[in-house]
Structure formats: C-alpha cells, structure tokens
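Shown here: the complex without one of its protein chains, the others still in place.
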C-alpha cells in the first residue's frame, strides 16, 4: 500500500510518501487512520482531529467505511485551499 | 430643441437628428411624442407603439411626464440591445 | 473605468492594467460578449452596433458607480465596442476585481444585466434576408429586475 501525505499533514508527520502494509485487521479507511495514529506522536498529532483529515483512495475521495487493500494508493490531507 | 432618433426609429423616420421648436402646448415628453406622431405617417408608424419607445432628455432616461423645454436634447429610441 | 470604442481590446492587458498594484485583489470576475452566428434561427454574418455617444458613457459610468456602491470592489472595467463587427468578434468586456470572489461575481453579473437593459446600444444584424434590427429580449429585463431591492 502506498501512503501519501500532503500540506501540513506532510510537514507534521515529516514524510511525504511511504510504502507499507498495515496489519491484517486494518480493512477500511477508519481502521487505517486509527492504526496510523498508533505509530507515534507525530502521526497522532497530525491525524488527531478527524474533521481536518481528508482521505482519497486511488485518487478518489472516500469516507471512513471505504475498504483499503494491498496495492491501493491512499492519500491523507487537510481540507484543500486552492483556487 | 434637438431631437435624436436611433436604431429602427431612425430608419423608420428617415432622420437621425433635427433641430426644431414644437408648438407652445407641448410641455412634456408625452405631449412631444403625440405631436411628433402628427407630423406624418413615418413618425406615426415609428412612434405608434408606446411600449417600444424609450426617451432620454439631456442623456438621462425619463418618463412621459418629464418636462421638455427649448434647448433640451431629446432622444427617442427602441429598447436597447447591446452587451 | 469605462470605455466606448471602435477598436478591439486585449483581455489579458485589460485585466493586468485593472489589477496592477492592487495586491489586495483575490479574484477577478469577467464577462466577454462575442458576436454569435445564430440569432433565433437566422444565420448572422456580421453586425453593426449603433450607440448614442455621450449618453452611452454616462449610463455606463452610472451603472459602474452603482456596482461600486453595492459591492466592495477594488476595481471595475467596462469596455464596449461599436461599429461593424464580424461574427466571433469581441463586443464587450466587463471585469470586476475584489478581495473575494462572491462580490466580484455578483457585481460582474449586475453590470452585464444592467448594460444589456440600459446602455444605449443597438445591434443590426446582417442576415441572408438583409439587415435586421435585433429585438430586445424580455428576459434581459427580467435578469435586470433581480437587482431591484424595493
């Protein structure tokens, strides 16, 4: 699974991109975010406020119930501010 | 008094501009239009439908009750179609 | 700023001049009117725009002032051409600059609606059946009435 972090999620976590496989119990987006938060204080801080975390799986916006599986590209980012 | 005609009012009447003094009884825009209609079939035809005649006195839109006096610039034209 | 002219205009240059030095501007809304090739069901070759020199400028300036009273604009511009224009040619540019886009969009629509119902311009189209004065569209009047508050 490829994980991408953008904007202040990226600067808080300190990583732009990583490839890893979460434990077998992680089957959806909500589970993935919970697991990521357990990886350390930087993750816990960056992902602490659910309302400020947007998730895209394979470049499409999804909600917490969306499944994640090996090979997915999962991006986590704050609310967008373009335009 | 200077009279100006635009667009199809101009082409129907056959004059773009004329300088004249209407009779003393003509004191407002409605009276002026009535008097103009009496000047011949071209005027009667062009000014026949009140709804399609707009009037500006000294380059400002006015209604039929607006006074007209010697020296005024009075323009008559159809609804505008610019933009 | 308002301008009534026979010559064409360069949109990029116009917008650049409009916002130059005004760094508080976050959004510019603009409208570009072009000569259409179909009016109703008639093919149009070209058109001639007649106007009322003097009153046109006064009306456009009045409309622009009204927009600036209603919305917090950093700058506004109306450029309207007259004379003979081929199809596809630019007729009018309306642009409004503001710190935020909502004001810019609303003011731009207001200006376009009002200039279509108040600015003394008249279009005469060249059709296969000869020249034809364009009829005013009642929906332009309706579009303008939405800005009336009383």
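Letters A, B and C mark the chains in the order given here, with residues in each chain numbered from 1 onward.
Operating definition for what follows: a residue touches a chain if its C-beta (ideal position, glycine included) is under 8 Å from a C-beta of that chain, and two chains touch if they have at least 3 such contacts.
Predicted, not measured: the structure shown is a model, and the values here were computed from it.
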| item | value |
| --- | --- |
| Among shown chains, those touching the left-out chain | A, C |
| Which residue of C:19, C:56, C:76 or C:117 touches the chain not shown here | C:19 |
| Residues of chain A in contact with the chain not shown | 4, 6-8, 11, 56, 59-61, 75, 77-83 |
| Hidden partner interface residues of chain C, rising order | 10-13, 15, 19-20, 23-38, 87-88, 99, 101-102, 104-105, 108-109, 112, 143 |
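Here is the rule we use: only the chains that are shown with their structure count from here on.
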| item | value |
| --- | --- |
| Taking each chain's C-alpha mean as its centre, the one farthest from chain C | A |
| Between chain C and chain B, distance of the C-alpha-averaged centres to the nearest whole Å | 26 |
| Distance from chain C to chain A - Cα centre to Cα centre, in angstrom | 48 |
